[in-house]
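With one protein chain held back, the other chains of the complex are shown just where they sit.
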Amino acid sequence: MSTTTPTSVAETGRAGSGTAPATPGSADRSAAEIADLARSVTGSALLDDTAWRRYLHGLPGVDKVGADGRAAALGTRSIKTTSKAWALDTIIRMVDLTTLEGADTPGKVRALAAKAVRPEPADPTCPSAAAVCVYNDLVPVAVEALAGTGVKVAAVSTAFPSGRASRAVRLADTRDAVEAGADEIDMVIDRGAFLSGRYSQVYEDIVAVREECRANRHHAHLKVILETGELATYDNVRRASWLAMLAGADFIKTSTGKVSPAATLPVTVVMLEAVRDFRALTGVPIGVKPAGGIRTSKDAIKYLVAVNETAGGDWLDPDWFRFGASSLLNDVLMQRNKLTTGAYWGPDYVTVD
Amino acid sequence: MARTSKAPTPTRTAPERLGVRKTYKLYVGGKFPRSESGRTYEVTDTKGRFLANVAQGSRKDAREAVVAARAAQAKWAGATAYNRGQVLYRVAEMLEGRREQFVAEVVAGEGLTARQAEVAVSEAIDRWVWYAGWTDKVAQVAGSANPVAGPYFNLSAPEPTGVVVVVAPQRSSLLGLVSTIVPPLVTGNAVIVVASEQRPIPAVTLSEVLATSDVPGGVVNVLTGFTRELAPPLASHLDVNAIDLAGAVGAEGVTWGELEAAAADSVKRVLRPAVGRRGDDAEPDWTEAPRPQRILAFTETKTVWHPKGA
Partner (left out) sequence: MTTTASTAGSPFEYAPAPESRAVVDIASSYGLFIDGEFTPASDSGSFKTVNPATEEVLAEVAEATEEDVDRAVRAARRAQDKVWGPMPGRERAKYLFRIARLLAERSREFAVLETLDNGKPIRESRDVDVPTAAAHFFYYAGWADKLEHAGYGPDPRPHGVAAQVIPWNFPLLMLAWKIAPALATGNTVVLKPAETTPLTALLFADLLRQAELPAGVVNIVTGARATGSALVNHPDVDKIAFTGSTPVGKRIAQEIAGTRKHATLELGGKAANIVFDDAPIDQAIEGIVNGIFFNQGQVCCAGSRLLVQESIAEELVDRLKARLGTLRVGDPMDKNTDVGAINSPQQLARITELTDAGTAEGATRWSPDCELPSSGYWFAPTLFTGVSAAHRIAREEIFGPVLSILTFRTPSEAVAKANNTPYGLSAGIWTEKGSRILWMADQLRAGVVWSNTFNRFDPASPFGGYKESGYGREGGRHGLAPYLIEGSTY
């Protein structure tokens, strides 16, 4: 019994499918509207664990071998010349340049911010990255360094990466980042709750964090990290994606990057299928961000192909697709330079940060 | 032969060009370490002339080999049968490339004529090819769909038992070696080889072949040394699943009976040495046609049931 029936559901003020999707956060849905949509889609007024399990476990399953095969087939696309040049520039524009180390300092963050704004100092045609992603105590440094550049400040929060803290602490973590000026919040779901079937808790967590993002006239957009490596099965990835989308996520994100496996192509395809189907059902577009383990241009291009042929061209925009990465940027710059000069570059020719 | 080679005739002239001699090491986890004990022992040819100082493996080396084998086994078993077949065939390609070296080593170690050694080496390579071709066929010959009396799908299939110790034959240093090492590899076992104590050199050359043949590190580990020192700790090791006792025949200071007894404590699968032609414990004629039973000795049969109903 498929629950992703094509009957249209009450539009929620967003642009319907077939027209250009609105930027995340711009058409602001209230908590009440989100909850209404969740109730009507799941068919439950209560939204308790039982109701969630019935709905989520009623979604179509994912055959692992078939899903892996589809990802591998997408990976055989040969992207050359002009399409490769477009792809490399697009990847740069989609990178959330990330530093999430215990040893991070203001100096490190400023250097990263400069790199995000001007990845290739000698080449003004090189686009800027989408965002810089940092721990929330360094948000003020990033905000100051990026003021007026158009590059966003994303902060991880909710006791990233494990998420193991009380709700009050996780919300305070979020509030700090939002009030310091973060444009985007990357939260983690409680995987322990998910894996033990406490779906309503995961849902309510996301709803609460979303409220913090919009408190006091702030308008941070919310990425929900599923930590797919810990969810283990593709069925779980599909279920967690739908749970997060129905809870009001603006983006669903694969991983913290602190756990292996992080992002993989098949997992990302499953998530792209989820956002595609969600928009078909509700008219609401949601973004996807694979993070961690994407180090080469070759791999990143495969992801763009996957976006193109799964969710569609509408998603090929930094507003709807991001890469959470650090070393990827340099590999892309080297490839980009190879396309223009014809020679392979070495690491001495791109900056360390 | 004891440590002393026969008293040599002093050399009063020098050759025009002196060769660069090999250092003989163990092969564990895809690398070539010396024995952790630092010991070596002298190996001579059938005429008592010095051939090499070969690593004298210890029980600690044996222990490390088991760790390496266990670490590598799951991935080897998880490769497709086709992939394992290709890897094993590539070993045969590399063996063929080293014909001359093996022939010389068999002549020196076993005292065969060059002609006899050529035959033995050719046989060993063809035998390796024979086993390589079994990887994607064992399940078809030893497995079955079973017609149980009920609406169930029922399938039996052979699986590798895990980590296998092979006490390699003492006399047949290449053909016998090959005939005991490859069969467990076919289905995805990882192997620890205790080489012939007096004729270990072809085993060391074989380990170099394995290292250049896409065989993942740890899938085959080769220990040189004294059988009485290496075989007992391996026979009683709780993380070894099976043991082939071929090389206990003709080994000094150890019997296959005591090794079998040591293995019993962990319910190891034991392959006893063949009965010789005269009914005694003599090494068999390895030129006899091989049989798939040597492959199946190191497998477990798994039977799966599944109901059939709309």
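For reference, chains read A and B in written order, and residue numbers begin at 1 within each chain.
Everything below uses one rule, namely that a contact is a pair of C-beta atoms (placed from the backbone, for glycine too) under 8 Å apart; a residue touches a chain by one contact, two chains touch by 3 or more.
All figures in this text were calculated on a predicted structure; none of them were measured in a lab.
In the full assembly, the chain not pictured is in contact with A, B, by the touch criterion defined above. Across A:56, A:87, A:244 or A:325, the residue that sits in touch with the chain not pictured is A:87.
Of the listed positions A:171, A:265 or A:311, the one in contact with the omitted chain in the full complex is A:311. The residue touching the chain not shown here, chosen from A:273, A:299 or A:331, is A:273. If you put the hidden chain back, the residue from A:32, A:45 or A:65 that touches it is A:65.
Listed for subunit A, the residues touching the missing chain in the whole complex are 1-2, 4-8, 17-18, 60-63, 65-67, 69-70, 76-84, 86-87, 90, 273, 276-277, 279-280, 304-305, 308-314, 316. Counting over the whole complex, subunit B has residues 81-82, 85-86, 89, 126, 129-130, 132-137, 140-141, 151, 153, 292, 306-310 touching the chain that is not drawn.
We take it that only the chains that are shown with their structure count from here on.
As a whole-number value, the distance joining the C-alpha centres of subunit A and subunit B reads 52 Å.
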